[in-house]
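Of the protein chains in this complex, all but one are displayed in their positions.
Chain nomenclature is as follows: A, B, C, D, E, F, G, H and I, assigned in order of appearance, with residue numbering initiated at 1 for each chain independently.
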Amino acid sequence: MITGIELIKACSAIGAGLAMIAGIGPGIGQGYAAGKGAEAVGRQPEAQGDITRTMLLGAAVAETTGIYGLIVAMILLFANPFI
Amino acid sequence: MITGIELIKACSAIGAGLAMIAGIGPGIGQGYAAGKGAEAVGRQPEAQGDITRTMLLGAAVAETTGIYGLIVAMILLFANPFI
Amino acid sequence: MITGIELIKACSAIGAGLAMIAGIGPGIGQGYAAGKGAEAVGRQPEAQGDITRTMLLGAAVAETTGIYGLIVAMILLFANPFI
Amino acid sequence: MITGIELIKACSAIGAGLAMIAGIGPGIGQGYAAGKGAEAVGRQPEAQGDITRTMLLGAAVAETTGIYGLIVAMILLFANPFI
Amino acid sequence: MITGIELIKACSAIGAGLAMIAGIGPGIGQGYAAGKGAEAVGRQPEAQGDITRTMLLGAAVAETTGIYGLIVAMILLFANPFI
Amino acid sequence: MITGIELIKACSAIGAGLAMIAGIGPGIGQGYAAGKGAEAVGRQPEAQGDITRTMLLGAAVAETTGIYGLIVAMILLFANPFI
Amino acid sequence: MITGIELIKACSAIGAGLAMIAGIGPGIGQGYAAGKGAEAVGRQPEAQGDITRTMLLGAAVAETTGIYGLIVAMILLFANPFI
Amino acid sequence: MITGIELIKACSAIGAGLAMIAGIGPGIGQGYAAGKGAEAVGRQPEAQGDITRTMLLGAAVAETTGIYGLIVAMILLFANPFI
Amino acid sequence: MITGIELIKACSAIGAGLAMIAGIGPGIGQGYAAGKGAEAVGRQPEAQGDITRTMLLGAAVAETTGIYGLIVAMILLFANPFI
Partner (left out) sequence: MSYDTKVIIACASVLGAGLAMIAGIGPGIGQGFAAGKGAQAIGDNPEQGKGITSTMLLGAAVAETSGILALVVALILIFANPLMNATGGVLIIGGSAIAAGISMLSGLGPSIGQGYAAGKAAETVGTNPKNKPHVTMLMLMGQAVAQTTGILALVIALILLYANPLV
């Protein structure tokens, strides 16, 4: 016999997994930034500080939706409003 | 016995996970902007302010659909009209 | 006992999540525009106004399908014709 | 008891969500156009009118399949031939 | 009681939604064409007619598979051979 | 009561929808060709004939897998060997 | 009553649809080749023969996995070893 | 009555379809190689032999995972150890 | 008889698999960075240290969402709050 709470928990596990897929985006985007940063540093080593700062600032912005996915997964796992 | 409300909650958990997948987009896009920003700052360090501002403005615009996904997930989790 | 209305509500929650996936597109596209805008502003700071305007106009056009997805999700959640 | 009509409505909600995924395409494509438009305006500010017109014409063409998806979703929701 | 015809209708609604996903392709492709067209018009405004014509001809070719998807969805919805 | 034939028809509707997803490919590819064609025509208007011919020849080749998908969908809908 | 053979046929219809999704690849790839071919012909019209031949040779190679998908779909539909 | 063997055959049909989706990769990659090959031949027609050879060598390497997918599909269809 | 705990564990396994899909992103992104790094080192071997450092810093940032996915998978497998 499966109870309703158990069904909710089962589907929450799947939902948590799905939410993590958002991480594809920051992974690609920040990797692109890393590549462009390395290229720029090779060309203008004297601007390394500015380049790295801009790269990291932009990468921080790009991280957010990956964090959102993690937050939703954590809510589903540890602070599930349904159970 | 599974009640209807419990089924709705279970599917809402999956729906919340699905909605977060939207976050792939801003992650890639903003990472691209970060890379282009780093490149541009390397080339024109004197325009760093303008470049960063434009990059962040564009990245803010690119964030919206990730936020929409988060909002829908939060509605499904915490303000679910079906339960 | 699960009623039909409850099944509809459960599937509407999944449908709302699926609709948000459209947001991947504007996220990538507008991020590309942000990157190109930052690059262009670095090259022609004097044309910053024109560049930003064109970038934002194009980004507004690119937002539409993300909004469509949000609208369909909101209809499914708050103005569901099936229930 | 779940009736057939209710199953159709439940699956139509999922179908409507799936149809919206088409919106990924115009979002990416039009964002690309926005980026290229901004770049071109930065290079040839005097051709801004022509550039913007071509960008918007092309973006309008790129919107169609997103609209098709919206139309099919709306048919499923509000003019469902099956119910 | 769910009849077979009702199951077919339910799955046809999902099939129609799936078919629309094809629209991602033309959306990306035509948007790329729009961007390249805008860029080309900015560089050679005097060739605007030829550029726009080629862009629209190519975009028309790129539309076909989106139309195929729409046709299959419409068949499933309004001329379903199974029901 | 759902008969086996009805289940086959229901799954064929989903299979037809899935087959159309192939259309993403030609849509992107031909749109790329359209963009490159427009760019090339802007640069060498005198070679417009050759450029357009090559673009259309290549686009015709790129269409095939979209047609394959359509054929399989049509077989599933109108010449289904299983029913 | 659903027989086992009927279930196999139903799932084969879905499998055939899934196999066609492979067609996304050749569609994108060959379209890229078409675009590069058109670009090259515009630059070196005198090499049109060599360019077109290389493009078509490469596109033929890129077609194979789309054909594999079609073959598997045809086996599932017309020469199904399971039924 | 559906026997276990029939259920496995039904799932194998879906598994075979899924395996073919691998074909997206070689299709995109080899098409890219075709495009770059055509471009290179246009620039250095005298190196056509070397260019074509490298393109085909690289494309052969890129084909393997498409073949793997085909092999797994064929095993599932014709040499399935579970049935 | 399937117990609720079994359903939760089964869905947790699938959720863990889904969470790992996030790894696609860092893989693509870091590979891009590797390519850009290799290119930059080939051009400016004297800047190898700076280039490698920037590339690795950027790649470390790009890894995070893949790690998030791993963490969620590990929680689902080894510290599952639902069981």
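The criterion applied here is as follows: contacts are C-beta pairs under 8 Å (C-beta built on N, C-alpha and C of every residue); 3 or more make two chains touch, one makes a residue touch a chain.
Bear in mind that the values here come from a model prediction, so they are computed numbers and not experimental data.
In the full complex, chain I contacts the hidden chain through residues 2-3, 5-7, 9-18, 20-39, 41-43, 45, 48, 51-52, 55-56, 59, 63, 66, 69-70, 73, 77-78, 80. Along chain G, the points of touch with the absent chain fall at residues 25, 29, 65. The missing chain lies against chain H, touching residues 1-2, 4-5, 7-8, 10-12, 14-19, 21-37, 39-41, 43-44, 47, 50-52, 54-55, 57-59, 61-66, 68-69, 72-73, 75-76, 80-82.
One rule holds in what follows: only the chains that are shown with their structure count from here on.
In whole angstrom, the spacing between the mean C-alpha positions of chain E and chain G is 19. Listed for chain G are residues 2-3, 5, 7, 10-12, 14-18, 21-37, 39, 41, 43, 51-52, 55, 59, 63, 66, 69, 73, each touching two or more other chains. Taken together, the chain G residues at the contact with chain H in this complex read 2-5, 7-8, 10-12, 14-19, 21-37, 39-41, 43-44, 47, 50-52, 54-55, 57-59, 61-66, 68-69, 72-73, 75-76, 80-82.
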